[in-house]
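Up next, chain A:
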Amino acid sequence: MPSKTIDGAVLPSAHTPLHRLPKGSRARVVGIASSALFGDMDDQVTLRLKELGFLPGAMLQVIGFGLFGADPIAVRINGTKFGLRRAEAEKVLAALQPA
Partner candidate 1 sequence: MADQWIQGAVVGLMVAGAVLYLLRRYLPCRRKAAGGRGRTRCDDCSGDGCH
Partner candidate 2 sequence: MSQSVLHFALVGNPNCGKTALFNCLTGAKAKVANYAGVTVEKRSGPLAGLSRPAELIDLPGTYSLYVASPDEQVARRVILGEMDGEAQPDVLVAVVDATNIKLGLRLVLELKALGRPMILVLNLADEARRRGIRIHAELLAERLGMPVVETVAVRRQGVTGLLAALDTLAANVQVRSGRLGLPARGEAVESLYARIDTVLAECVEAPEFTPRWQDKLDALAMHPVLGLVILAAILLLMFQAVFAWAAPLMDGIEALVSWLGEWAGALLPPGILHDFVVDGLIAGMGSVLVFLPQIIILFAFILALEDSGYLPRAAFLLDRMMRGVGLSGRSFIPLLSSFACAVPGIMSTRSIPNPHERLITIMTAPLMTCSARLPVYALVIGAFVPQRPVWGLFNLQGLTLFCLYVAGIASAALVAWTARRQRGKSESFPLLLELPNYRWPNLYHFLLGLKERAWIFLRRVGTIILALSIVLWFLATFPGAPEDATLPAIEYSFAGMLGKFMQPLFEPLGFSWQMCIALIPAMAAREVAVSTLATVYAIGGGDAALGVSLAHSWSLPVALAYLAWFVYAPQCLSTIAVVRRETNSVRATLVFTAYLFALAYVAALLVRHLAALWT
(Lines give C-alpha, C1' and ligand atoms only; values in the text may rest on other atoms or scores of the structure.)
Protein backbone atom coordinates (compact mmCIF):
# COMPACT_ATOMS: atom_id res chain seq x y z
CA MET A 1 0.00 0.00 0.00
CA PRO A 2 1.30 3.51 -0.70
CA SER A 3 3.04 5.02 2.29
CA LYS A 4 1.64 8.20 3.72
CA THR A 5 3.64 11.26 4.57
CA ILE A 6 3.41 13.63 7.48
CA ASP A 7 5.24 16.89 6.91
CA GLY A 8 7.39 15.26 4.34
CA ALA A 9 8.64 12.32 6.39
CA VAL A 10 7.67 8.91 5.08
CA LEU A 11 5.98 6.73 7.64
CA PRO A 12 6.39 3.11 8.43
CA SER A 13 3.13 1.35 7.66
CA ALA A 14 2.70 0.16 11.22
CA HIS A 15 0.39 3.09 11.68
CA THR A 16 -3.20 2.45 10.76
CA PRO A 17 -5.50 4.98 9.20
CA LEU A 18 -8.51 5.48 11.43
CA HIS A 19 -11.06 3.86 9.18
CA ARG A 20 -9.29 0.53 9.39
CA LEU A 21 -9.51 0.24 13.14
CA PRO A 22 -12.06 -2.19 14.49
CA LYS A 23 -15.02 -1.09 16.54
CA GLY A 24 -14.21 -0.62 20.19
CA SER A 25 -10.49 -0.41 19.70
CA ARG A 26 -8.36 2.22 21.33
CA ALA A 27 -5.53 3.94 19.54
CA ARG A 28 -3.07 6.74 19.99
CA VAL A 29 -2.96 9.35 17.26
CA VAL A 30 0.36 9.51 15.49
CA GLY A 31 -0.32 12.21 12.93
CA ILE A 32 -2.47 13.52 10.12
CA ALA A 33 -1.62 12.52 6.58
CA SER A 34 -2.33 14.52 3.50
CA SER A 35 -4.98 13.29 1.10
CA ALA A 36 -5.62 14.00 -2.54
CA LEU A 37 -9.34 13.48 -2.02
CA PHE A 38 -9.77 16.95 -0.62
CA GLY A 39 -7.86 18.75 -3.32
CA ASP A 40 -6.99 22.32 -2.40
CA MET A 41 -8.93 22.05 0.79
CA ASP A 42 -6.70 19.41 2.27
CA ASP A 43 -4.70 21.77 4.46
CA GLN A 44 -7.89 23.19 5.92
CA VAL A 45 -9.20 19.75 6.69
CA THR A 46 -5.93 18.84 8.37
CA LEU A 47 -6.08 22.00 10.41
CA ARG A 48 -9.65 21.34 11.41
CA LEU A 49 -8.82 17.83 12.51
CA LYS A 50 -6.02 19.19 14.63
CA GLU A 51 -8.22 21.87 16.09
CA LEU A 52 -10.75 19.29 17.11
CA GLY A 53 -8.05 17.48 19.01
CA PHE A 54 -6.61 14.91 16.61
CA LEU A 55 -3.05 15.57 17.64
CA PRO A 56 -0.13 13.21 18.15
CA GLY A 57 -0.44 11.61 21.54
CA ALA A 58 -4.22 11.93 21.83
CA MET A 59 -6.04 8.76 22.80
CA LEU A 60 -9.10 7.83 20.84
CA GLN A 61 -11.62 5.03 20.78
CA VAL A 62 -13.63 3.87 17.79
CA ILE A 63 -17.24 3.64 18.87
CA GLY A 64 -19.20 2.83 15.77
CA PHE A 65 -19.73 2.80 12.03
CA GLY A 66 -22.44 3.72 9.57
CA LEU A 67 -24.31 1.01 7.73
CA PHE A 68 -22.71 1.04 4.29
CA GLY A 69 -19.00 0.66 3.84
CA ALA A 70 -18.11 1.51 7.44
CA ASP A 71 -18.80 5.15 6.64
CA PRO A 72 -19.05 7.39 8.61
CA ILE A 73 -16.99 6.44 11.64
CA ALA A 74 -17.75 7.54 15.18
CA VAL A 75 -14.81 8.09 17.50
CA ARG A 76 -14.35 9.43 20.98
CA ILE A 77 -11.30 11.60 21.46
CA ASN A 78 -10.43 13.72 24.50
CA GLY A 79 -13.83 12.97 25.88
CA THR A 80 -15.73 14.34 22.86
CA LYS A 81 -17.45 12.20 20.24
CA PHE A 82 -17.20 12.94 16.54
CA GLY A 83 -18.51 11.43 13.34
CA LEU A 84 -15.99 11.37 10.50
CA ARG A 85 -16.45 10.38 6.91
CA ARG A 86 -14.12 7.77 5.56
CA ALA A 87 -12.29 10.37 3.51
CA GLU A 88 -11.14 12.35 6.51
CA ALA A 89 -10.75 9.32 8.71
CA GLU A 90 -8.18 8.02 6.24
CA LYS A 91 -6.03 10.99 7.08
CA VAL A 92 -5.82 10.20 10.75
CA LEU A 93 -3.00 7.78 11.44
CA ALA A 94 -3.00 5.99 14.75
CA ALA A 95 -1.20 3.23 16.57
CA LEU A 96 -3.49 0.53 17.89
CA GLN A 97 -3.23 0.05 21.63
CA PRO A 98 -3.60 -3.37 23.16
CA ALA A 99 -7.02 -3.86 24.72
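One rule holds in what follows: contacts are C-beta pairs under 8 Å (C-beta built on N, C-alpha and C of every residue); 3 or more make two chains touch, one makes a residue touch a chain; residues count from 1.
Picked so that all candidates are chains of the complex that A comes from, given by their letters.
Given the structure is predicted, the values throughout are model-derived calculations rather than measurements.
Going through 1 or 2, you find that the chain touching chain A in this complex is 2. Touching candidate 2 in their complex are the following residues of chain A: 37-41, 44-45, 47-53, 55-56, 63-69, 71-72, 74, 76, 78-85, 87-88.
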